[in-house]
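With one protein chain held back, the other chains of the complex are shown just where they sit.
Coming up: subunit A.
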Amino acid sequence: MSRLETKKPPLFITEPLTKDGVSQSLSLLSRILKSCYGPAGQLKQLHNGVGGCVCTTSQSSAILSRLPVSHPVLGVLMASVQNHISRFSDCGLFTAILCCSLIENFKSLNVTSCTVIKISKHLLSLCMDYLKSEACGCRVAVDFSSVETLLCLVRSVLRSKPACMLNKTEVDHLTTLILKAFLFTVPCHAESNAVLGKCVIVPVKGRRVVDSTVLPGLLIETPEIQLAKPLTVKRTCSNMIKMALFCVSMSGDSFNPEEGTITVHHRISLEMSELNQLLSVGKQLVNDEVGLVVCQKVIHPSLKRYLKENGVIAVDRAGLSLMEPLSRMTGSKPIASIHLLSPSCYGSLKDLCIESFASKNFVHLIPDDTVVCSFILCNRNETAWDELKRACETAEHVLQLTLKEPLALLGGGCTETHLASYIRHKSCSLSTSTFEDIDCSQTQYQLVADGFCRSLESVARSLNHDDGEILTDMVYGHCWFVPPGFPPVSSWSDLVSKCGCGINGNGENLKWRLLQGQFGSPVIQDCPKEPLVKVADFLTLDCYAAKCSGLQVALETANLILDLLYVIKDQN
């Protein structure tokens, strides 16, 4: 008997942001994320509390995906940050911290939210115009004819993930490898619709980081192959290896129907007939002079033996993730049936050999012209390996984005403070017609602009996790860190050596001032200048596309949350 229950009415929550619980949760979330930010960020141990595996991380992608939150306001925030991460990989923490700061700062203003939103949209457009202009003082052009800037970009990504547990040598080694892997994926003969290749990460856990390496082509793990024996492969007349790629299971169980029942006489063995079918496929493969058979799933041992006896190398359990790059690299079309075998599906390989890393044996498929490579990634333990893998993927994505838009932003907090000084300067020199257009007073505009700048600066401030001071200079608007334990003095130049991104030294008098916290008085200043020299080794650089998107996402999400009037909860 079914039981009927009356529907509960939905729950209305008005002005959710004014509620205590929400602002507490929001500030807690903001605290967690701020404490993770940057190379000196604090790590979080994510685990289920009952002995499950522990993930030690400071990356937004790992934390946000595993943080279940109860309140819809936090849900909106996290969803938009995660969406940003899925598109750009980088600058997730920047986006989330900026968004929390903006909400906090704007909420405390005595200005109606619709005015705040209008003004902040205008501020955003000022920022974006500036970042896109040639005159922008916080961006550098990426020159693909030299590797220096690219190395800086990759190194900045790796250095900002302390849970990877890398020392200097290891960072340098991996930086080179990531760049090498990326360059492998760029096609040599670029046409108008060139597509980047793929870098497949091969996990080797428990090894030293410096044992990592990059190889052109693909590696498939083959536990049963013995290293000692030399590999002899059948070749076609053009000295290539013909290859067949199966994406269907060849384990001999495909008679197993999805639904319905098969009734058979007990003398008929479906397994045998299936095996015979497999063997006839094998015979055709042998006749077609195929030298290598790769199957995504399992190959029946009898078929494997048959192929081996006939000089065909059979590799099974390649896995789904390898299928696309395998097909792309060899030109073979994945065969989805063991009943139809068209010779047009075959691909070709230049060479085949056996490699061994950390007691694992691999078959190494070497193509003629490679856009696919394998990145054998090692790290000493599981949790550090997982973190390193995420970092490497991010770095590769950053390089791809930079290839599309060859620009980079200064890192180490400098872009944030520079933008803030620019907006402070710009907002004082706006014409009255602008305020009329936005329908606000100049005071209101100043208030919102100040809140916006303080939010940007608070992101830069979260890079510091000790209680040292943070300065900005009045000339370039960059960010400077003073080590903890020094009293505030007039001559900051004795205490600081380089700005956050590393482009400016303390040579000239840059008129430093403390980067104020929540309640500092707004500072009127000149438009920040562009650094004189823009090429230097060992700069901290951020991905241009990711940071621009982060800025937009943060502001738009903050506006959306500020604009929330009701939350309607279905209680059924």
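Everything below uses one rule, namely that a contact is a pair of C-beta atoms (placed from the backbone, for glycine too) under 8 Å apart; a residue touches a chain by one contact, two chains touch by 3 or more; residues count from 1.
FYI, contacts and distances are computed from a predicted model.
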UniProt protein name of the chain not shown, from "Ufm1-specific protease", "Glutamine synthetase", "3-isopropylmalate dehydratase" or "BBS12 protein": "BBS12 protein"
Of A:167, A:287 or A:337, the one touching the omitted chain in the full complex: A:167
Candidates A:317, A:333, A:389 or A:513 - the one touching the absent chain: A:317
Candidates A:4, A:50 or A:135 - the one touching the absent chain: A:50
Which of A:466, A:508 or A:526 contacts the chain that the document leaves out: A:466
Positions on subunit A where the hidden chain makes contact: 25, 28-29, 32, 35, 39-40, 42-51, 53-54, 56, 63, 66-71, 74, 155, 159, 162-163, 165, 167-169, 171, 205-208, 224, 226, 249, 251-253, 255-257, 259-266, 270, 297-298, 300-302, 305, 309, 316-317, 358, 380-384, 412, 464-466, 468, 480-485, 495-502, 537-540
